[in-house]
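Have a look at the structure that comes next, please.
Note that one protein chain of the assembly has been removed; the remaining protein chains are unaltered in position.
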Amino acid sequence: MFSELQLGSSLILISFFAITIVIVDALFQKNKTVGFSYALFGFILTAVASAINLYQAPSLIIPLNSENLITKGMIVFGGYSSFFDILFCMGAILTMFASREYLKREYHEYTEFYSLLIFSVSGMMFIGHANNMLMIFVGIELMSIPFYILAGFIRTNFKSIEASLKYFLLGSFATGFLLYGIAMIYGATGSLGFTEISKSIASGINSTTILVIGIGLIIVGLSFKVAAFPFHQWAPDVYHGSPTIVTGFMSTAGKAAAILAFMIIARNLMPEKIVSGKFNFDTHTLQNIIAWISAGTMLVGNITALVQKNVKRMLAYSSVAHAGYLLMGIVANSQLGWQGITFYATAYLFMQIGAFVIVGLIERGEENNLNIEDYAGLSKSHPMLAAMMAMFMLSLAGIPPMAGFFGKYYLFAAAIKSGFTWLTIVAVIATIISMYFYISLIIQMYFKDRTEKELEIKTGLGLISLIICTIGVLLFGVFPSLLLDLTRQCFQLLG
Amino acid sequence: MFQSVSLEYFLILAAVLFSIGSIGVLTRRNAIIIFMSIELMLNSVNLTLVSFASFLGDSAGMIFVFFVMAVAASEAAVGLAIVLALFRQKQTVNVDEVNIMKW
Partner (left out) sequence: MLSDFGIVLLFLITGFVFVALGLITAAIIRPHNPNPVKQSTYECGEELISGSPWIKFNIRFYVVALIFLLFDVEIVFLLPWAVVFQQLGWFAFIEMAVFVLILLAGLAYVWAKGDIEWEKPKPYIPSLKDLVVERKQHFAE
């Protein structure tokens, strides 16, 4: 067996760097490069530690004889938790490379940006490792609170403050619902640990009413956090108003973490073997509810994205739609579905961050060069950027050789296998709708001429993250089995 | 006969407080008052957790309350800072005036 300390090393490392970067920031206030390199070093070290953990423990370890452990069974190790650790660190690294130039241009380069990134990543990692409602709650809050600040990071821009305020008010409102749901489930099952919760749901409990109320409230809270259909209204405004690189990070890593929390909770609320009898809220009802949420999210997100003129806002709505696709894996409630989520979250991280980095490069000041017309003729002035953007758009739309296609394919296959054919049909329709606005951006870049004068684009370090995103999108598109074998291992213990 | 206050009373009180809080969030327009309503919601959850913990004889719920309190405090700090940034820009705390982005 492995020692607990070794398997928890990624969590310990990220927490250590989160706390110490604050001191580093205090010591080197003038020199921003120190903070930047320290944060980058922290992310890379954490990712390496997680990769070692994943290599050593490719399938999930749920500590059962938890009395001897320091963590008392509140934390799981290896498997998908380590995989998502790497994913979140990857997202943060990509964001950091792109952020340097962006923040300098907006005159808002503070080391706090990097420390807030580390804090939010540590929150996401705690979500991934959670085996207890308390860990999930602390993780979600540790992720959200830095996001509230990051959304309002450019505090001279009123849009940014508006985004921050809206995100904060609705986010903490959702936290209230989530917490109330957790409290109700605690009351009904008598425990906060997921292992005990799913055991007591499977064996039947007395107070079904309290449990049903709890499940309902927790779904409301989580739907807020992932910006799913009836509660998605905050997302476009927040994603539009926040600084572009922050939007890129929030809508990928943040969304993946929220979906991961949803997945972990839903998985434990829907145990496979239910002893019929006292508990009569069967899992199919819950699956159907999530299926409706998923279908609504996909349709609303894509249809509203059709009419947007602003590229950033269009991507924000498309991000809402992608949450709908990801929810399909939770609806499937099978190992295939969870694999699909993992694959799609990875592909989505690369393509969406890449797209937002390019939007951030073309954007100027407050609200300039964000409209779809501003992309006209990009293929002539900056052929590299245009090619990359076209690739990210094709991947987001789900065109075959890209990673986005296989992600969608696995999710759809999982949903069909679990008997949700109607949901897959809705998803395919939504995908076809979405092609219109993704392709129209490509048409704008390649077949229209620019009327105004040429843009001067300084990529700086952002080029590194663009190249990594491109490689990711192509690699997992051409060789999806690389990632798929890994994800199959990740969920092994649960199968 | 020793009659104790049963669990339902605590749960109902918490539910009423939670509803008051959520109605406050939905109807009020002052950012500070919305924020106070959210705090009310969190505290009603604390009441639920403590009463369940006491009813079940399990200390996990009470420990959870400490975490909720700590998180609520940090949320309060961040939230008030955001409201302050808003006030410096627009001289208002009314959320209806914070709508330059339209869907």
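Order of writing sets the chain letters: A and B. Residues in each chain are counted from 1.
The criterion applied here is as follows: contacts are C-beta pairs under 8 Å (C-beta built on N, C-alpha and C of every residue); 3 or more make two chains touch, one makes a residue touch a chain.
For clarity, every value in this text was computed on a predicted model and none was experimentally measured.
Visitor: For review purposes, identify every residue of subunit B that touches the missing chain, sorted by number.
Guide: Listed in rising order, the touching residues are 1-5, 63, 66, 69-70, 73-74, 76-77, 80-81, 84.
Visitor: What residue numbers in subunit A mark contact with the hidden partner chain?
Guide: 19-20, 22-23, 25-27, 29
Note that in this section only the chains that are shown with their structure count from here on.
Visitor: So in the complex, the part of subunit A that touches subunit B is made up of which residues?
Guide: 133-134, 137-138, 141, 145, 148-149, 152, 155, 158-159, 161-166, 168-169, 172-173, 175-176, 179-180, 182-184, 186-187, 190-192, 233, 236-237, 240-241, 304
Visitor: Hey, which residues of subunit B end up touching subunit A in the complex?
Guide: Interface residues on subunit B, with respect to subunit A: 11, 18, 21-22, 25, 31, 34-35, 38, 41-42, 44-45, 48-49, 52, 55-56, 58, 60-61, 63-64, 67-68, 71, 74-75, 78-79, 81-83, 85-86, 89-90, 95, 98-101, 103.
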